[in-house]
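With one protein chain withheld, the remaining protein chains of the complex are depicted in position.
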Amino acid sequence: MRNKVVSDLAAALEGVADGSTILIGGFGLAGQPLALIDALLEQGATDLTVVSNNAGNAEWGIARLLQAGRVRKVVCSFPRQSDSYVFDELYLAGKVELEVVPQGNLAERIRAGGAGIGGFYTPTGFGTLLADGKETREIDGRMYVLESPIRGDVALIGAFRGDRLGNLVYRKTSRNFNPMMATAAALTIASVAEVVEAGALDPEAVVTPGIFVDRVVAVGQEEAA
Amino acid sequence: MRNKVVSDLAAALEGVADGSTILIGGFGLAGQPLALIDALLEQGATDLTVVSNNAGNAEWGIARLLQAGRVRKVVCSFPRQSDSYVFDELYLAGKVELEVVPQGNLAERIRAGGAGIGGFYTPTGFGTLLADGKETREIDGRMYVLESPIRGDVALIGAFRGDRLGNLVYRKTSRNFNPMMATAAALTIASVAEVVEAGALDPEAVVTPGIFVDRVVAVGQEEAA
Amino acid sequence: MSLDRDALAARIARDIPYGAYVNLGIGAPTLVANHLEPALDVILHTENGMLGMGPAATGDDIDQDLINAGKQPVTELPGAAYFSQADSFAMMRGGHLDVCVLGAYQVSVHGDLANWHTGDPGAIPAVGGAMDLAIGAKAVWVMMDLLAKDGTAKLVQACSYPLTGVGCVSRVYTDRAVIEVGSGGARVLDTFGTTLDDLRELTGLDLT
Partner (left out) sequence: MSLDRDALAARIARDIPYGAYVNLGIGAPTLVANHLEPALDVILHTENGMLGMGPAATGDDIDQDLINAGKQPVTELPGAAYFSQADSFAMMRGGHLDVCVLGAYQVSVHGDLANWHTGDPGAIPAVGGAMDLAIGAKAVWVMMDLLAKDGTAKLVQACSYPLTGVGCVSRVYTDRAVIEVGSGGARVLDTFGTTLDDLRELTGLDLT
């Protein structure tokens, strides 16, 4: 019987290789899979490229990975937050690379990665520093920038409920980047507050169909702060 | 109080102009808004371009519009069905134009239209007649075709439940093209089996948020055949 | 000694790996579903917007809102999910399906597929999801007779019918043989009551 639920966090993170690109869901702490990130730290993979909206809060989640020197590069829209001191210090010391991507372009690039789209023209960022060197094009009188898809070796997803088939639902604004990231990685690992029976999730309300998910691990309701 | 629910089908179709591009949801009869199409026939707009997956079944829905001579052009993936004799005859007599688009490209082009994407590179159709004359590009060793967004003046949407804010949910595979089409028209008109109170639809399960919908009309559960 | 359609469908079903996500094209490939052992834990995708499709619906189970890509009434299995066609084709185009089984007019030794259009100038062109399916799985298999009704081979050096996809097919299941196709040319994997020499003669191809 198909069962994507693994018994513990160590099993969930098994096999993540050094040098991997890791997509990490969440917007700030909402939907950020803190337990999976802690388990990745434990697992030991290093020289990572992290793709996430932010670059870590205080000493939680992504900030811990950074602090442990596991991250070579961050691709995000908004690294600088009130409590992103770990990232800030590493960046200013030249110890971590940064690629800043407008938030909507980041979401759309990850969607494109999961959807087999080779590239797309977006009006966002045209005429700005963040489009420097990128191909531009006028379409129906408006200027667009060509953006490329983003894919990961691994995606770490923070969901609410999941079943053994890998179907996932989220809670409120913790959905954010998680559904796209789940589609755009070779290995998608989801933490859930609760594992439910197959058939218990309303098929009309499943946000991430199980086809996108390789492993599910129950971590209970995470409390970040 | 914001109330997008209109009292009858005539009010729902008010103001549709001759020459409009009409996006019509549905895959075969599932999710095809038959009552709205009949009301469009009644309303009288002509010289229409219809964008829909199919080109009508028997003498239902889109087939009726075609039969009445209201349609100048059909953009679809699969006009030829076992019961598409109305379209077949008009097409073979040279009385209606046809643009055939691969189904996934059609869905993605409509999504792009609603999402402000100027164009996208898809592998689907590369090297085929349907990509003739289209720009192609090699990206990471794979060949892609540049496809453009599709937008409509009007979208006719077949949904299941809706509220006065325009939020919609669908039923099973009748969802199909409806959610993208709802986002890609200047005027989006949805028929629903049932109007429910604002707040009655689970905010986690709303498929089409009300921002995309201009008018909602209750038509009961439609029985097609 | 060649296989009939049902036996061929059973053979294809046996080759599908455990736990695969599979899309079965309209027509003969649909028969494969009848031979999928429950223990194989296959999940069926239908491109009109569903994962977890069950068997054909009959009697009171028929629901006009629950159909497959062939517009036939079907059923829903526990753990199913519905989604839009944009999401459904993104799933295919993004390479998330393991196996897609399609019918064909012709397949070339290099894996080109022709299955949407006879090229007849009087025909009404209709592609549906054919071109998306052609590029929409990790493995695209074709199920077809080796010979057309007029006796010409459907496995060809180069397709004469308009293409559905370029170099997209990896394996062809026919009534006479299973043949691997692709950039390395055609290679016979298995035969059903026929010999390699027979196959060479029937197709005029330099099969190995």
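We just call them A, B and C in the order they show up, numbering each chain from 1.
As a convention for this text, a residue touches a chain if its C-beta (ideal position, glycine included) is under 8 Å from a C-beta of that chain, and two chains touch if they have at least 3 such contacts.
Keep in mind that what you see is a predicted model, and the values were worked out from it rather than measured.
Taking the full assembly into account, the omitted chain touches A, B. Within the complete assembly, A:Leu130 is the residue of A:Leu41, A:Ala58, A:Leu130 or A:Val195 that touches the hidden chain. Per the touch definition above, the residue from B:Gly15, B:Gly199 or B:Gly220 contacting the chain not shown is B:Gly199. Seen from chain A, the chain kept out of the figure touches residues 27-31, 53, 77-81, 87-88, 91-92, 98, 100-105, 107-108, 110-111, 122-130, 143, 170-180, 207, 223-225.
Residues of chain B that touch the chain left out of view are 1-2, 111, 113-117, 163-165, 167, 183-184, 198-199, 201, 203-204, 206, 209-212.
Throughout what follows, only the chains that are shown with their structure count from here on.
Inter-chain centre distance (chain A to chain C, centres taken as mean C-alpha positions): 34 Å.
Looking at chain B, one finds that residues 108, 122-123, 170-172, 207 touch two or more other chains. Counting partners per residue, chain C has 76, 82-83, 90, 92-93, 135-136 as the residues that reach two or more other chains.
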